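Heads up, one of the protein chains got dropped from this complex, but the rest are sitting where they should.
The first chain written gets the first letter, and so on, giving A and B; residue counts start at 1 in each chain.
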Amino acid sequence: MSTDPADPAAGTVMDGLPLTDHHCHGVVGTALDRDGFEALATESNWPGPAGTSMFDSQLGFAIRRWCAPLLDLEPHAAAEDYLARRLELGPDAVNRRLLGAAGLGTLLVDTGYRAGELTSPAQTAALAGGIGREIVRLEHVAEQVAAETTPSSFGADFAQALGLAARDAAGFKSVAAYRCGLDFDPSPPPARELERAAARWLGRPGSAGAVPRLADPVLLRHLLWTALELGKPIQFHTGYGDAELDLHRCNPLLLTGWLRATRAAGVPMMLLHCYPYHREAGYLAQVFPHVYVDVGLAVNHTGSRSPAVIAELLELTPFHKALFSTDAIGLPELHYLGAALFRRGFGQAAERWVDGGDWSVQDARRVASLIGCRNAARVYGLES
Amino acid sequence: MSTDPADPAAGTVMDGLPLTDHHCHGVVGTALDRDGFEALATESNWPGPAGTSMFDSQLGFAIRRWCAPLLDLEPHAAAEDYLARRLELGPDAVNRRLLGAAGLGTLLVDTGYRAGELTSPAQTAALAGGIGREIVRLEHVAEQVAAETTPSSFGADFAQALGLAARDAAGFKSVAAYRCGLDFDPSPPPARELERAAARWLGRPGSAGAVPRLADPVLLRHLLWTALELGKPIQFHTGYGDAELDLHRCNPLLLTGWLRATRAAGVPMMLLHCYPYHREAGYLAQVFPHVYVDVGLAVNHTGSRSPAVIAELLELTPFHKALFSTDAIGLPELHYLGAALFRRGFGQAAERWVDGGDWSVQDARRVASLIGCRNAARVYGLES
Partner (left out) sequence: MSTDPADPAAGTVMDGLPLTDHHCHGVVGTALDRDGFEALATESNWPGPAGTSMFDSQLGFAIRRWCAPLLDLEPHAAAEDYLARRLELGPDAVNRRLLGAAGLGTLLVDTGYRAGELTSPAQTAALAGGIGREIVRLEHVAEQVAAETTPSSFGADFAQALGLAARDAAGFKSVAAYRCGLDFDPSPPPARELERAAARWLGRPGSAGAVPRLADPVLLRHLLWTALELGKPIQFHTGYGDAELDLHRCNPLLLTGWLRATRAAGVPMMLLHCYPYHREAGYLAQVFPHVYVDVGLAVNHTGSRSPAVIAELLELTPFHKALFSTDAIGLPELHYLGAALFRRGFGQAAERWVDGGDWSVQDARRVASLIGCRNAARVYGLES
C-alpha cells in the first residue's frame, strides 16, 4: 500500500464535487505495452529520441505520482513498475479503478476519433459510474456520407445524416483547426462553391479505398453552418494538439469572424483546450455571449503547473462561461488526472483568492459548482 | 459598517502614493439600474446569457469585495444590495466616495468617447480631488472636421483642428486598433492617396445624418503623422477591448514598423492596456527609446489575478518605461479599483522581490514612484 495515496484535490473547495466532463473520449480496452502506453501519454505522433521516455514529462510524473497509488503502488513508482502493475491488473480493472476514482457525474464523449479502438460513451460512463452522452464530430459524419453521395447532393445528404446523428447527441465537435486552421472565411459558402468543393473532394481517391480526408475549408465551413441550424452547442478544437496542426493557426482569436457571424443565432460555441491561447479565449468568452471555454488537455499535460494555467483562464472569463473537461483519450489515467488536477488547480486558485480577501468562501463554492457542472448542465441541457 | 474595510493595497510599498492615471475617462453622472451598471462592468457589447450576471467575474467579485465597504456595506455584499445602496446614495455621492478614495493626483482624461454621457476632465478630477488634463482622440477630431471639409482640404483642416484641440491637451490617443487593426502601413500616405481616401470617406453617408465612422487605414495613418508633428505623446489602444476589435490585430508588435519609422522623432508612444500581449509590449518598451507601456483595463478586469499581470509587464519593461492607468470609464468603481489593485499588485510583486533578495526596499520605493507618477510627469511634462 501507498504511504500517501491522497487525491491531489483533497481538502480543496472542489473536493468531492461530481464533475461534468464536457469533452472526452473513450479508453482502450486492451492491454498496452510500453510503446502503446507512451504513445497515448503525449501529443507527439512519433517516439522520442533513443534513450528517452515520455514518462519524463509533467504528465509522466503526474501519472507516477497520483495514479500509482490507485494501482496499489507507492507514489512516484518507477515507470517499469507502473506498466508491469497495469498489465498485472489487466485493462478492465485499471480502467475501472482510474475512471471510477475520477468522480465524473456526466461524460460527453466525442465518438468521431478512433472510435473502433475505444470504449463507447455508454461503456466509458459505466466504467466511471456516471452518465454518458455523445458528441458528434462533424467531419466524421461528412466522411461517412462521402461514400454514398454526389457533389450535388452532398449538402442535403450531410444535413440528413447530421440530423440523424444528432438526435441523441449533446452537441457537435469541429476539428477545422486540424484540417484547415481557424482562419477560414466565416461566411456560409454559396451552393455553387459548395458543389465544386464537394466534387474536388469526392473525386480524389482516398488511400487504400479509404474515404479521402476532409480538409477543404469550403466544406468545413459548410459543416459548421449546417450544424448551426440544429441549435446544439458546437465544440471547437482550438490551441494545441498533435503535430498535424499548425498551432499558430489554431489560435481561437482566428474564430472572431465566425463568432460575430453566429452571435445572433445564440448557439453556444465551446472553445476546447485553448492553451497557450487561454487568455485570448477568456477575452472571447467575456465579449461574446455565446462563447464558452475550457483548458482540457492542458491540465493533464502541464501537470504540476496546471494550477497556473487554470488561474490564467479565469482572468477574463466570466465564471458562467468556463467549463471543465479532460479531453482524455485512451488512457483512464487521463480521465482521472484531468479531473483530480482540475479540482486541485481550481481549488488552490480559489483558496488563494479567498485567503487574499478577494473572494468569499461562499462565492468560491458557487463558482466551483458552476465550472464543475452547472454551466455544462445549462449549456447542454443536461440533468444536473 | 464593514468588518474589514481595508484598502487592498494597505501596507504595501505603493500604499498612499498619489498616482497619475495617464489614461482614463469620465464617470456617468446619472443613476444606473442593473442593466446599465452591468453593461459598464464588462467589455461585452451585449448582455450575457439568460440567468447569468456580469457580477460573476473577477471584476464583479472585486467590486463586491473592495467597493462595498466604501458604500458602508459588508465586503462581498450581494450584487442586489450593492446596486440598491448605490441608488440610495445617489450618483454624486457614489462618484465622490469612490473617486475620492482612489488616491489619484492627476488624471489624463480621454474626451473622445461618449463625451456627452460622461463627466469632463475637470469634473472627473474634482470628484477625485486631483488635477485633470485632456487627452485628445485623433479620430474624434477628424470626425468633427468631416462635417465641414472637402477631400482636398481635409489634410489642412484636420491639422488646424488638431492644433487647436491640442493646445491644452496632455497628449493624443489613437484607436486605429479598433478601426483597422495595428497592421497598417506605417509610412505617411502621399497627398494624392490621402485626398482619394478622404473623398471615399466624406462621400459615404453616415447613418441618420451622423458623421461616417472613420475606418480607412490611409486616413488613420495620416492622423498619426499629423499628430506626430505636434510632438505630444501619442497613446495607442493595444490589446483587448470590446467585441468591435479583432484582438489578434491589436497585438502591439504589429506597430513595430511605425515605431521604427518614428524613433528618430522621439515623440513618446504610449501603448495602453496591452493584455494579453503585455510581455510583447515590454519588449517594445525595452528596445525602442520612445515606447512606454501600461496594463490599464486588465488590472480591473483580472481582479484577483492582477498582481500576476503586473509582474509579467515588469519582466522586460525598463522601470522608467512603465506607467499606471486605469482606463476606467463610466463607473467610479473602475477608477477606485484600478488604482487600489494596481497599488496592491505592484506592492505584492515588489515585496516578493525584496523578500527574495532581488530588490532592495529603497529600489522598490523608487520604482513605485517612477511607475506611479514620475514617469508620467516626465513624459507628459506634468508638474509632479
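Keep in mind that, in the parts below, a contact is a pair of C-beta atoms (placed from the backbone, for glycine too) under 8 Å apart; a residue touches a chain by one contact, two chains touch by 3 or more.
Not measured: the values here are computed from a predicted model.
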{"item": "Sole residue of B:M54, B:L70, B:L316 or B:A339 that reaches the chain not shown, by the stated touch rule", "value": "B:L316"}
{"item": "Among A:I131, A:L247 or A:A261, residue touching the chain not depicted", "value": "A:L247"}
{"item": "Residue of B:Y240, B:Y283 or B:Y380 touching the missing chain in the full complex", "value": "B:Y283"}
{"item": "Residue of A:T52, A:Q160, A:S187 or A:Q362 touching the missing chain in the full complex", "value": "A:T52"}
{"item": "Positions on chain A where the hidden chain makes contact", "value": "4, 6, 8, 42-49, 51-54, 56-58, 61-62, 65, 75-76, 240, 242-243, 246-248, 275-276, 298, 301-305, 308-309"}
{"item": "Residue ranges of chain B at the interface with the undisplayed chain", "value": "251, 253-254, 256, 260, 263, 279-280, 283, 286-290, 311-312, 314-320, 352-353, 356-360, 362-363, 367, 370, 378"}
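FYI, only the chains that are shown with their structure count from here on.
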{"item": "Whole-Å gap between the CA centroids of chain A and chain B", "value": "37"}
